[in-house]
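Just below is one structure, and these are the notes that go with it.
Then we have subunit A:
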Amino acid sequence: MTNILEVKSLTTKVSGYTILNNLDFSIQENELRVVLGPNGAGKTTLIDMITGRYKPKSGKIIFNGEDITGMAPDKIFVRGVSRKFQVPNLYETLSVYDNIMVSLKGRRKVMKSLLGKVTKQDNNRIWEILDFIMLAEKAEDSVDTLGHGQRQWLELGMLVASEPKLLLLDEPTTGMTKDGKEKTAELIEKIALDHTVMLVEHDMDVVRQIAKNVTVLAQGQTLAEGPLSEVVENQEVKAVYLGKGVLDGT
Partner candidate 1 sequence: MNRRKFLKNSAVAAGTAAAATITDFPYFFVKRYAHAAEGDTIKVGILHSLSGTIAIIERSLHNAELLAIDEINAAGGVMGKMIEPVIEDPQSLVQVFAEKAKKLILEDKVVAVLGCYTSASRQSVLPVFEQHNNVLLYPTLYEAQECSKNCFYTGCVPNQQLDDFVPWLIENVGPKFYMIGSNYIYPKETNREVKALLKAHGGEDVGEEYAPLGHTEFSTNINKIASKRPDVVFSDLVGDSVVAFYKQFRQFGITADDIIIGTPITTEQETAAMGPENALGHLTSFNYFQSVDTPENKKFVESYKAKFGKNEVTNAVMEAAYFQTHMLAQALEKAGSTEADALIYEGLPGQEYMAPGGKVKIDEKNHHTWLWPKIGRANETGQFDIVWQRDDWVRPDPWVDLLYPNKDCDFTNPSVLERLKSDSKDRSGTFELS
Partner candidate 2 sequence: MVQNRQVYKAPMFPLWAVIAAVGIVLAIATYPFYGAAYVTSLLGKFLCFSIFALSIDLIWGFTGILSLGQGVYFGIGAYFTALSLKINYAAVNPTRYGGTIPDFMEWNGLTELPGFMVPLQNLPFAIIAGLFFATLLAFIFGVITFKRHIYGVYCAVITLAESLILQEAIIEYQAYTGGFNGITDYGTHAQINVLWLILVVTIIFFIIGRILTHSRIGTILKSIRDNDTRAEFMGYNVANYRIFVFCVSSFMAATAGAMYAAWNGIISFLDAGPVFSIEGVIWTAVGGRGTIIGPFIGAFLVKGSEYFLSGKLAWTWQLIMGALFIFVVLVMRDGIVGTIGKWWSARKKRISN
């Protein structure tokens, strides 16, 4: 197995604060990696760096053997990295169907999309995805009629539609009911069957439901990494979540 994503000694600062501190991190192909960590540990910032939203102060990001550090977001996307935002980030005035439609893989160039039509295959693919994210009934409705959970699913569906090599999911279950969380976790598990997924998650029920490999970030660095069962027993990790001082060695 090769590493599809490698982050090498990444450092970044935002208005004087160090968010990521010399972070090394990698994900293998077809892996489902869960990233845990307390607030402010740098999880979202890591995703921002990988997807080109901000440029790191130093360090390198290598995706699929290519250095993508500092590339524009759309260029990074075309190479196969899709991200989901913490707060669902949708096209508010479009219908559910159209949200998926504009996310379908390919045809990102102006002239191509000018001539492009929605083919039968496209249509079938969109319905497939709508079924998958359980929104087929809502296909014609505009996005602002969706409930919060459905919005999260729709964004997942949009990512799937773009057929990326790597999905970065930033807390896809926030603001959901228990039932919703379970369903979302199932979705993610299904997606992970044929995609590489990096999941940032807080909810331990969700994590327990789907996680195999876990990385714990704290203060911009990797605190622990490994299979869930091992990491859960790690004293430092417990400390982060259960209150034993992080560095006091107890």
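Here, a contact is a pair of C-beta atoms (placed from the backbone, for glycine too) under 8 Å apart; a residue touches a chain by one contact, two chains touch by 3 or more; residues count from 1.
How were these candidates chosen? In short, all candidates are chains of the complex that A comes from, given by their letters.
These figures come from a predicted structure and were not determined experimentally.
> Pick out the one candidate among 1 or 2 that is in contact with subunit A within this complex.
2
> Going by the contact rule set out above, which residues of subunit A touch candidate 2 in the complex?
Residues of subunit A touching candidate 2: 51, 53, 72-74, 77-78, 82-83, 85, 89-95, 97-99, 101-103, 108-110, 113-114, 116-118, 120, 123-124, 127-128, 131, 136, 139-140, 158, 162.
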